[in-house]
Structure formats: structure tokens, C-alpha cells
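Here the complex is missing one protein chain, while the rest keep their positions.
Entry: chain A
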Amino acid sequence: MTVTQNYQAQIYVTLRPSVLDPAGTAVKSGLSHMGYNNVEQIRIGKYVELTIAADSEDAARQQLDQICDQLLANPVIENYRFDLQKLSTPLNVGS
């Protein structure tokens, strides 16, 4: 019997350092209008949560790498990283 485990992934997509982030610059200017002149280097990214069923943590990580490389992040302009947590309700699938 194959035991499939559910994992939750928390995925962070950020602009590569070489890519300008005009939105981050605009937010920095907003903060300085508010008086926070001590804030530097604002970079705006994306956060994606998903759950994924896999036979092992390694298998889940491998699929997530593919998902991020192909769709969630564009490697030309973005980097990504993710955290993975095992969810408490395992699914029994197949035999």
C-alpha cells in the first residue's frame, strides 16, 4: 500500500537583485513621507501557499522545484524559495 502524505508549501518569489523594482521604490517613498526615513531596500515579491500530496518529502520538493521553475517564478527575473510542512492528515491512496 502506498501512503500519500499531504504537505503544505509556503513559496516566496522575489525579484532577482539585478532587476529594478520601481514598485518597491514607490513604497519606500511612501514610507519616507510617513516619517520612516530609516527604511532602505524595499523589494516587493509574491507569496504563494499550496498543499501537495506526495509519497515523500523529497518527491514533494522535486515537484515544487518544477512547479516554481516552470510557472510560479520566471527564472529570467525572479528567484524562489519554499518551506514545506507535513500536514497531520495522511491520505491512503491505491494499494
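In the analysis below, a contact is a pair of C-beta atoms (placed from the backbone, for glycine too) under 8 Å apart; a residue touches a chain by one contact, two chains touch by 3 or more; residues count from 1.
What we mean here is this: contacts and distances are computed from a predicted model.
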### Message
As a check of understanding, state which of "Ferredoxin", "ABC transporter ATP-binding protein", "SDR family NAD(P)-dependent oxidoreductase" or "Phosphoribosylformylglycinamidine synthase subunit PurQ" is the UniProt name of the chain not shown.
### Response
"Phosphoribosylformylglycinamidine synthase subunit PurQ"
### Query
From the list A:3, A:23 or A:87, which touches the chain that is not on show?
A:23
### Query
What residues on chain A make contact with the chain left out of this view?
18-23, 26, 46, 71-72, 74, 76-77
